[in-house]
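First, the structure itself, so that you have it in front of you.
Every protein chain of the complex appears in place save one, which is left out.
Each chain gets a letter, A, B and C, in the order it is written, and its residues are counted from 1.
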Amino acid sequence: MSTFGTFFRVTTYGESHCRSVGCIVDGCPPGMELTEDDIQPQMTRRRPGQSAITTPRNEKDRVVIQSGTEFGVTLGTPIGLIVLNEDQRPKDYGNKTIDLYPRPSHADWTYLEKYGVKASSGGGRSSARETIGRVAAGAIAEKYLKLAYGVEITAFVTSVGGVHMFPSTPDHPTPSQNPAFIQLIQTIDRETVDKFLPVRCPDEEVSEKMAKHIADFKERNDSIGGTVTCVIKNIPSGLGEPCFDKLEAKLAHAMLSIPATKGFEIGSGFGGCEVPGSIHNDPFIRTPDVPATSDKNGIPRPKLTTKTNNSGGVQGGISNGAPIYFRVAFKPPATISQAQTTATYDGEGEGVLEAKGRHDPCVVPRAVPIVEAMSSLVVMDALMQQMARHEARRQLPALKQTVPPADNGVSMEAK
Amino acid sequence: MSTFGTFFRVTTYGESHCRSVGCIVDGCPPGMELTEDDIQPQMTRRRPGQSAITTPRNEKDRVVIQSGTEFGVTLGTPIGLIVLNEDQRPKDYGNKTIDLYPRPSHADWTYLEKYGVKASSGGGRSSARETIGRVAAGAIAEKYLKLAYGVEITAFVTSVGGVHMFPSTPDHPTPSQNPAFIQLIQTIDRETVDKFLPVRCPDEEVSEKMAKHIADFKERNDSIGGTVTCVIKNIPSGLGEPCFDKLEAKLAHAMLSIPATKGFEIGSGFGGCEVPGSIHNDPFIRTPDVPATSDKNGIPRPKLTTKTNNSGGVQGGISNGAPIYFRVAFKPPATISQAQTTATYDGEGEGVLEAKGRHDPCVVPRAVPIVEAMSSLVVMDALMQQMARHEARRQLPALKQTVPPADNGVSMEAK
Amino acid sequence: MSTFGTFFRVTTYGESHCRSVGCIVDGCPPGMELTEDDIQPQMTRRRPGQSAITTPRNEKDRVVIQSGTEFGVTLGTPIGLIVLNEDQRPKDYGNKTIDLYPRPSHADWTYLEKYGVKASSGGGRSSARETIGRVAAGAIAEKYLKLAYGVEITAFVTSVGGVHMFPSTPDHPTPSQNPAFIQLIQTIDRETVDKFLPVRCPDEEVSEKMAKHIADFKERNDSIGGTVTCVIKNIPSGLGEPCFDKLEAKLAHAMLSIPATKGFEIGSGFGGCEVPGSIHNDPFIRTPDVPATSDKNGIPRPKLTTKTNNSGGVQGGISNGAPIYFRVAFKPPATISQAQTTATYDGEGEGVLEAKGRHDPCVVPRAVPIVEAMSSLVVMDALMQQMARHEARRQLPALKQTVPPADNGVSMEAK
Partner (left out) sequence: MSTFGTFFRVTTYGESHCRSVGCIVDGCPPGMELTEDDIQPQMTRRRPGQSAITTPRNEKDRVVIQSGTEFGVTLGTPIGLIVLNEDQRPKDYGNKTIDLYPRPSHADWTYLEKYGVKASSGGGRSSARETIGRVAAGAIAEKYLKLAYGVEITAFVTSVGGVHMFPSTPDHPTPSQNPAFIQLIQTIDRETVDKFLPVRCPDEEVSEKMAKHIADFKERNDSIGGTVTCVIKNIPSGLGEPCFDKLEAKLAHAMLSIPATKGFEIGSGFGGCEVPGSIHNDPFIRTPDVPATSDKNGIPRPKLTTKTNNSGGVQGGISNGAPIYFRVAFKPPATISQAQTTATYDGEGEGVLEAKGRHDPCVVPRAVPIVEAMSSLVVMDALMQQMARHEARRQLPALKQTVPPADNGVSMEAK
């Protein structure tokens, strides 16, 4: 269904040619300042052609809050968010190539198999336009996370085609073993990333190579994929549910729900399979500078952290407080201006399809805010679930004694 | 929470040292023959040390059905499944190394951060023993899928450390471009996979290399990771929900919920990011031999399939009827018999931990049935959701005319 | 949360003074004709002052479909529905009585306790305006149910204050024992009910008494409650889940979620507690005229029905195919133009509140379409859940023999 999350829950609607796209955000904490200005920047970052944006006034995809706030403050009730579609007319049918053939590697065919009804746009909800609601909802979650815990979520492009920012080497089969990578994720922020528009790869040399690589594919009327890496800093420890709803499982779910994604890896990832356990294990060390516990008695900052971070900030499905980082694979866009031979819907014929116009040869730069949005939805939901547990536990009377009595000062209850 | 699925829903319980582990399977279709004999084989396949199994009578982890069947037939009511724990005593605390130090890259620390209570086993539910309930439930889903649709789910080991069955090459940056791989997934089955015990990699030469690789790590008291590839054949088209619950998103969720996993990729995966769109796109062709539509009027077999399968059987989040295949990364086991320096729980001290006994240096062979089980849970849930939709649509009156009228015979309604 | 249903799922948003109210309907079967004209009539029926409506053009609360349909046909994707608010300005605060005192028996106080933020309208989402989204969504479910199964859902007023259509008597402690009631629910329809506007009690004499009763309360600046009875005809058998999600449990949930409701009873209800079991039990009889099984192989019509219907069409939480009927209690509206002494928000003071203007002295006539809408949402969700099960079972091979063998022709499998 079109719902994501349990405590902080987003429900989206809308396809390419209907009146509007939007979402309902349910469960947003009350008492938070919130206006469209908090949401619009991410909306704008996900628009096509950001590199060319010169006047911020010329904004498209303007989000309008319908409900859930008053005088710029959240009420705690559902927040309705709407963005009008510019082209609201469903396309006519008949005598057009696109009505005869399902486009290769698009969702035209599977939507028809699923619903038995063909939307004028082919795979109605598979359009990138569907991600507008996600980005809007994510911006709200993100604002809360930053205000309440200082959580920072930053995504950036780490590869385009064969051009990698942190290529696998015998020494560093995975970026988690690469000091340059570990260094980068400590400091990277969105402002820095956006300095590297249009590619959003925060390394001048690699970024230029990527831009050139993309331009090559564009020229050839072809397309190419790439990867986006995302880091979540200052995340509280204890988030994620053991067993089925591990934090990495929810993140993987969220990422693979983004159109055009083909893979997800957290921490050492696929490369980590080739690192011996003796090196891969992350020893614990004392947290260098634990922030003073807030007088609000919330989830405390952890006393320990890990010396290395092959785990990617998650152990046993639960955040340990170290930065969480993961990488998402995006396939080459299916729409290309090359002739492709394919079968008709009814399987009786075969013909040639050729897209017209200019198409985006690589989606990863635009995917950056979508990856950030989905990350923030996952973290926000997990945080509220842990808050319920933590708060419920806090109201219990202290156990009469540590169980069982421990002479060495290590109790069953560490806090 | 410890629940997976909506229509076919599994809820599990149990940790290492409690009385039993088990699950409740809710939503199983009524009228299916089911006894413990349908479940036990997969339970046995996930046991440690399968290679040494000689007498099937000497089975451990015996599952017992508590409810939901009568005379060997499912009633449609919840199926309770229980497996007794052999070592039911929680371990005593005090004066032991394990009480002082959280084990590196284990869940001891994060469980304590999450719950504020330390289980005697460290990270209680993070134990591999928790997967018993999943495998039991998966065996039920699997039986249904096979009986009703002939679905076949087979997992196998494709890499151990740096030893790969289908290594990335310039010609084949992804297995989806490798004819040998595409060939293999058409024919592979469990019987074949189990001929390659103890590694479960269905290639004699590679399998031997892997076994040797594992032996090397064992000798060095070290551990190593690997990958498991899984293929789902004969899956009906139309499964998976657009937007958040795409089929690959649910599969990624399911896989990353398995202990020790670090990555997931479907179809062309990460390697596919380096393949041009013109090659990556999967043209449609007529399905060579569509099975006659069953007279039961169920979800029909698709008229089209794809010539290549870089999509991995899923487009726009929805199955297209072609084989679904994906790969899962497992990190090196955290338990090694080497000395590791790490901090105490309270962060005040530092010391050396060293696991005793012999430990499994590589988990991928045992992970095979767990990957299969989680796959079958995802497919079963998606199938029942699509059945509800398909059946609901089937009861509607036919639309008076195709909308809008189409002269070329291509209607809005293709079926 | 603001979500109802699992397979057919409605999520609503909006309060009194925001831009719009609306909902997202997810899971609607594809291929159904649907335009605003299918939804608007119920929207209009729930408007205040229906009795005075003369020109249908003068419609307020105009619903606009945002997504999920094309060319008047449902796509299967989420349907966004929006109704603009006329008064979109949140009210200013300060120096007003309503800012000082929580209104008695309103939600002002509890909303503040829950959210810690005071909406300008007091209890933001507790406004009757919130029901707009429910009625819109219900109209869609209703259309499907009628098209696919001929289900008819009709609600009507059965009491206002002490004026009852079917008063409890020694002979008929419950309407379920009253032949006049049983007769009525076989034939009643909406057209008939609306002939008895403004009260919607389908009995001329009683209706007049009720209208007079309401007028009396209006004159005294007071208010009065009443009950609405609802009947669901032609409902398929087998709907409702045993245990927690019995059909009557979901109906009770749905009804008690309507603002101002205080009670729910199904079938014989509270009066049935006083009927001996020997009379209360409903003997089975052959269904007089089973409709021929559709060639669409859907859920079949039941061969049996009950001679009496104290059960109210539900046994063991599952529909038996007989008419389902239930009654809902609505309290007197809290807003009255009488002076009421009450405490200030901070508990420090006490004062007198007096509502201005004219207020609706009795809500039951307007509640009729809301009760119908919530009923249709419950039935639709239960139907799709049962469709998934029924369809899943239908794809299984027939059991080899009835289990256990029965000589007398009564098999374990009745169909």
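Here is the rule we use: contacts are C-beta pairs under 8 Å (C-beta built on N, C-alpha and C of every residue); 3 or more make two chains touch, one makes a residue touch a chain.
Source: prediction; values computed, not measured.
A.B. asks: Per the definition of touch given earlier, which of A:V10, A:A148, A:V228 or A:L304 contacts the omitted chain?
C.D. replies: A:A148
A.B. asks: Going by the contact rule already stated, which one of C:N178, C:S237, C:S376 or C:Q395 would touch the omitted chain in the full complex?
C.D. replies: Answer from the full complex: C:S237 touches the omitted chain.
A.B. asks: Which of these, B:V73, B:I98 or B:A355, touches the one chain of the complex that we don't see?
C.D. replies: Touching the chain that is not displayed is residue B:V73.
A.B. asks: Where the complex has a chain not shown, which of C:Q40, C:N234 or C:T287 is the residue touching it?
C.D. replies: Of all options in C:Q40, C:N234 or C:T287, contact with the hidden chain holds for C:T287.
A.B. asks: So which bits of chain A touch the chain we can't see?
C.D. replies: That gives, for chain A, the contact residues 6-7, 27, 29-33, 71-73, 76-77, 144, 147-149, 242, 294, 296-298, 383-385, 387-397, 399, 403-404, 412-413.
A.B. asks: Using the touch rule from the top, list residues of chain B that touch the missing partner.
C.D. replies: Interface with the chain not displayed, on the chain B side: 1-3, 9, 11-15, 17-22, 24, 26-27, 30-31, 64-71, 73-80, 82, 90, 114-117, 119-120, 124-125.
By definition in this document, only the chains that are shown with their structure count from here on.
A.B. asks: Among the other chains, which touch chain A and chain B together?
C.D. replies: Chains that touch both chain A and chain B, as defined above, are C.
A.B. asks: Just give me the whole-number Å value for how far the CA centre of chain B lies from that of chain C.
C.D. replies: Taking the mean C-alpha position of each chain, the two centres sit 42 Å apart.
A.B. asks: Where the CA atoms of chain A average out and where those of chain C average out, how many Å apart are those spots?
C.D. replies: 39
A.B. asks: For chain C, which residues are shared contacts with two or more other chains?
C.D. replies: Those would be 27, 30-31, 70-71, 73, 76-77.
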